[in-house]
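Missing here: one protein chain of the complex. Every other protein chain is in place.
The letters A, B and C name the chains in turn, as written, and every chain counts its residues from 1.
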Amino acid sequence: MSLLSIRDLCIALPEGADRKYAAKDISLDLAPGEILCIVGESGSGKSMSANAVMGLLPQGVKPAGGTITFDGQDVLGLSEQQMQDLRGRRISMIFQEPLSALNPLMRVGAQIAEVFEAHGELTPQARRKRALKLLEEVGLPDPESTIRAYPFQLSGGQRQRVMIAMALALEPDILIADEPTTALDVTTQAQILKLIENLRQSRGMAVIFITHDFGVVADIADRVIVMQTGEIVESGPADEVLLRPQHPYTRALIDAIPRLNQHDDAEQPARRPVMSVAGLNKTFVVGSGKLFGKPRVVKAVRDVNFELYAGETIGIVGESGSGKSTVARCLTRLVNPEEGRVMMDGADIAHMSGAELREKRRSLQMIFQDPYSSLNPRARVSRILTEGLISYGTPRSEALEKARNLLGLVGLDPSAMNRFPHEFSGGQRQRIGIARALMLDPSIIIADEAVSALDVSIQAQVLDLLADLKTRLNLSMLFITHDLRVAARICDRIIVMQNGAIVEMGPTGKVLHDPDTDYTRSLLDAIPGQEYERALAEAG
Amino acid sequence: QDGTPQPGGTLNVVIQPEPPGLMVGLVQNGPTQMVAGDIYESLLRYDSNLTPSGQLAESWEISEDGKTYTFKLRKGVVFHDGTPFTSADVKFSMDTFLRETHSRMRTYMQHVESIDTPDDHTVVFNLKQPFGPFIGIFEPGTAPMIPKHIYEGTDFAANPANNTPIGTGPFKFDEWVKGSYIHLVKNPDYYMEGKPYVDEVYYHVIPDAASRAVAYETGKVDVLPGGSVENFDVPRIRDMENTCITDKGWEYFGPLSWLWINLNNKPLDDVKVRQAMMHALDREFAKDALWNGLGKVATGPLSSSTRFYSDSTPDISYDPEKAKKLLAESSYNGETIRLLGLPYGETWQRWAEAVKQNLTEIGMKVELVPSDVAGWNQKVSDRDFDLAFTYLYQYGDPALGVSRTYMSTNAKAGSPWNNVANYQNPEVDKMFDEAALMANPDDRAAAYKAIQDKIVSDVPNLWLLELGFPTIYRCNIKNPVNTAFGVNDGFRDVWIEKAK
Amino acid sequence: MKEFWTRFRYNRGAVIGLVILAVVIATAIAAPFLFPTSPWKMVQRPFLPPLTQDGLPLGTDALGRDVLAGLAHGAYVSLLVGLVSTVVALAIGVPVGALAGYFVGRVDDALMRFTEFFQTIPSFALAIVLLAIFQPSLIFVIIAIAIVSWPPVARLVRGEVLSLRTREFVEAATLQGLGNTQIILRQILPNALPPIIVLASLMVAQAILLESSLSFLGLGDPNIMSWGYMIGAARTVIRTAWWLSFLPGMAILLTVLALNLIGEGLNDALNPRLTRKSE
Partner (left out) sequence: MTRFILARLIKAGFILLAILIFNFLLIHAAPGDPAAVMAGEAGAADEKFLADLRERFGLDQPLYIQLWTYLQGAVQLDLGFSYRQQMPVAELIADRLPATLLLTGVAFLLSLVLGVVAGVAASARQGSWGDTIISTLALLFYATPLFWVALMASLVFSVWLGWLPGFGYSTVGANYTGLAHVLDVAKHLVLPATTLGLFFTAIYMRMTRSSMLEVSRLDFVKTARAKGVKRRVILRRHILRNALLPVITLAGLQAGQIFGGAILTETVFAWPGIGRLMFEAINQRDYAVILGVFYISGAMVLLFNLITDVFYVIIDPRIRLTG
């Protein structure tokens, strides 16, 4: 008997959206203890379908037909009260964008403890204990102090793990995980997957796992569903779909999976540094939450040095919370480093301000890790994309033309120009962020997990775009990612960070195949889907 | 009056505004006088015809030449602290204390050569020349008897006793909760047998006129002295059950309202313009619509209750046609006239609007100038206006309360109680001077008749109304008003009739 | 713009508000033609109740003046006072608050201390003192009201901006090379709009009523008819002629209601999340 069964589900979108239905005629079954992976095109309705199960569709988006049956109950017909009882305890969900999904004004400990409270479980002390335990289980360092942090004080991956901890707190019957590991480095990812696996074994938890990472799919899935433009195009047991795809879209997807062993280190001739970073340090000091408590001190960046050459792409990989985003933010001066120099064209942007800084920033663009919160909720995409260019003096019509082009290049319809950020899927928002960074024709791009929410085919398309720009415009890139396959594909050199410091730096081939440190080796070992990759290689 | 007085009971009275202090020798504004009238006393008391009778003085005598006043004081009178009251206190009060602190008394005392105290109960005032009004000044607001033993040799203004006033009156000061109420209790040692009748008096500070009306309606207060509710509310309250109203008790003050005309400004120096304005004012309407028909339309510079009032002065009644004619003949040329209203509440504001409309209708251009109390004082003192509302007290005698408005000797700028209009008429000056010093009342009457005729034909001010300030009280409160000072003379004779 | 209008129109309340406001404005403009005689003219016996006399549908006031004429003529002044002083207060308060909140540190300190300077004197008292110093003509009444009402705006905006400036989309805009002005105007303020709109629609009512309190204290401009004046003047006769304060009170209420509905409509129309309801 299946635990969850969806029949002919249709989800209607409001006027002016991409299409009429976010998802159409979705049918699927989930048995206890089963792991179902949903892969597919960005914007194909994965998140909407998942939300529908939770009864949490955004305003304006409504189920337009079909049934969802959980444990014999018709979910769509349940009252809000009854849903409340189900949510969190019986079905729980990890949302796609962890920054916006956490209450910005509540300490993460409290947010986790709230799950227990909502269902009347445990005493306050016990809840705190459990919260600590959970934080530890999802691999957060120093849970004692993390529990008192606010979401904005955590790294992307740390926030994501807080979300995961919340979802797993009550050991639900069904876990719906919407791209839960996009911000996690591979070791942490492996740890999380293991956690889920344990719960499945001990409690018979069923999982719907939405992801773009075929490695992960290959490692954990019992069954796989492939979606495209709102419809299920293929479904079946994992091995079937992954190794013997039937539908052309599935085949295209699998072909687009980047390979780890693709890379040869090409020798670069006469290189000119466009940016050199020396002695960069950044420490965060945050109040403890108690009046006279000891403040929490995080050395997020310690003594980072490197040079970025013209036309080069450096990948930054490493543990979640190791300071990758903070380095990026120091380089763009979104935070002020305490120490160190960031030389660009002979000028130190770490100690610059005003108009000078603004001028420099034009050639230095960043793609944010959390696309949603980096888009002005009250601005249309057209404005978000063009206002930078216009402010530098480009005529409006020209800027609009360029924006439309770039949207096309990142795989979005030009009609997107007239919509607001909340009207997009996670991957679509990420692409808006990419397009925005490209609008100013920068010479350096700092991309923070820029393709983590994209399905592999679009990911490939975007990476090709970047590679193309790189050769045509001599673009340099700092590419922060946890996906080592992606790194392998586009990076010339790789920096490995741990605990705020660089532990290894070298040409991609060298780092990925012959690392110097144990840490890097552990990363490489944790890459998901290695067997599958071999299987594919044998097959193809 | 009616029935035998019954002792006991509490009297709740409204007071507005809260007085700045209760020491009436230092502060002489209305509310202070009202409370002080219970605590302090003077030598005499005056009925509604302004005829004197004894208070602290048992008897008195005026010499033939009008220059010597001899008072015999009551025996056995003590201050609230038990110290006996003697002629030394009278001399100290009049000669030392009030001369220094009381501006009106200072002018009156200029006529006094010396004060003798042959014994503890006799006081003799020796005047430099006859001064007709002199017998009219012995009331507690003007000549309160102040305890010498407390004030002698101190800085009067800073004496801590000012906060716990001590007099000889029927009530003793008990407590003053600033912003709330003042509490007086019966003086058990009062020298008049059986008086006062009531046990205690509360003066309630209620700053809002409407709330004062509510306080009366809800039975929280029993006496609403003149001016404590808005005129518009009077008819409604008057019609309540067990409510009595009287407009008596203002005879001594004789409040008369008029518009100052700034005679320095053109074209107001033109008598035709002034006459035109005088005839343009519909004062009957103002009396009926704004003052509920209480009071009287003024006929000239004297209030009808003031001594030597003449009712046969030249006609100044409402006649818009005549006004238009006069204006046409005058030098008025469409100048904008600035009218300064009196910032004492709604009635006065409405009145200014009505006056503006009256003048507009005969073809003048008028602009209202608003201000607060301090601003009004300043503007009037500085003569920064064309027309300005005011009303002043007459203190029963033209020499005390009227001549100051018209004498050129008093025409300096800097005070709102001077001859603010800057009326300069040597003839009038001379007539006033002589009339004040006449010993014979009949001579004075004739002199003042001539003065009134003269001034009215000159129209230096636009006289409006003799104001009627009604005292409203519950009918079972007997005798709240039985002198020319009304409630300001204290509640010595008041008693409360118990419900049957 | 067209689209904005479509969205605005979608909110029925907002449209009703707009209609009411239009009527009030039309009355204000047409008053001199509809009631050519001065509203100060005493035309009948005082305190005529409404509907008792032909030609005076709303009766007369304490001096026998036509209440309807007063209301019509008063519309102009009250609207002017309410709208202009609010606009002036916003024009001072929003920039001050935005700059303070955005630049924090020393700028914030300076601007906020400046604001506090005005804030420390109780506003009603400040208005009274200002009007005692300056002749209370209409202009000064408006200025006095604006001066006392901008500090709350400044503080409110600052609070919002303080919170918004750390958001990631603002950082993104900085990286896009937007100047500070643009960031404040285009990124931050639109997101701070809802409370500002609420406050502004409240302020209009407050200004109209403040004018009434001032004229009640004899500090309004007594030469012009306004609703505030009418209410203030009717206060003392509230017990005997309640309609005299009730009628201008209703006029104020309706106007405020209209502005409020419009404000809400604006808020909805400007909020992308509320639009395109799928009906």
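The criterion applied here is as follows: a residue touches a chain if its C-beta (ideal position, glycine included) is under 8 Å from a C-beta of that chain, and two chains touch if they have at least 3 such contacts.
Given the structure is predicted, the values throughout are model-derived calculations rather than measurements.
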Would you list the chains present here that the left-out chain is in contact with? A, B, C
Given that one chain is not shown, which residue among B:163, B:242, B:264 or B:317 touches it? B:163
Can you work out which residue in C:56, C:209 or C:225 touches the chain that's missing from view? C:209
Which of these, C:63, C:156 or C:262, touches the one chain of the complex that we don't see? C:156
So that we can see where the missing chain sits, which residues of chain C does it touch? 104-105, 108-109, 112-113, 116-117, 119-125, 128-129, 132-133, 151-152, 155-156, 159-160, 162-163, 166, 194-195, 197-199, 202, 205-206, 209, 212-213, 216, 231, 235, 238-239, 245, 249, 252-253, 256-257, 260, 264, 267, 271, 273-274
Contact with the hidden chain only, please: which chain A residues? 54, 56, 58-59, 80, 84-89, 92-93, 95, 97, 100-106, 114-115, 117-119, 150, 152-153, 163, 166, 287, 372
Residues of chain B in contact with the chain that isn't shown? 10, 12, 17-18, 20-21, 27-30, 103-104, 106-107, 157, 162-163, 177-181, 183, 200, 202, 204-208, 210-211, 214-215, 217-218, 220, 371-379, 381, 392-393, 404, 412, 414-417
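Rule of thumb we're sticking to: only the chains that are shown with their structure count from here on.
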Which of line, ring, star, complete and other names the graph you get from chains that touch? line
Chain pair bearing the highest count of C-beta contacts: A-C
Measuring from CA centroids, which chain ends up nearest the centre of the complete protein set? C
Separation of mean Cα positions, chain B and chain A [Å, integer]: 88
Quick check: how many Å separate the C-alpha centres of chain A and chain C? 47
At least two other chains touched by the same residue of chain B: list those residues. none
Using the touch definition from the top, list the residues of chain C that touch chain A in their complex. 166-169, 171-179, 182, 186-187, 190-191, 270-273, 276-278
Under the definition above, what is the set of chain C residues touching chain B in their complex? 38, 40-42, 46, 62-64, 128, 132, 135-136, 217-223, 233, 235-240
Chain C-touching residues of chain A, taken from the complex the two chains share: 12-16, 59-62, 99, 152, 332, 334, 358, 361-362, 364-366, 368, 370, 373-380, 383, 387-388, 391-392, 420, 422, 433, 436, 439-440
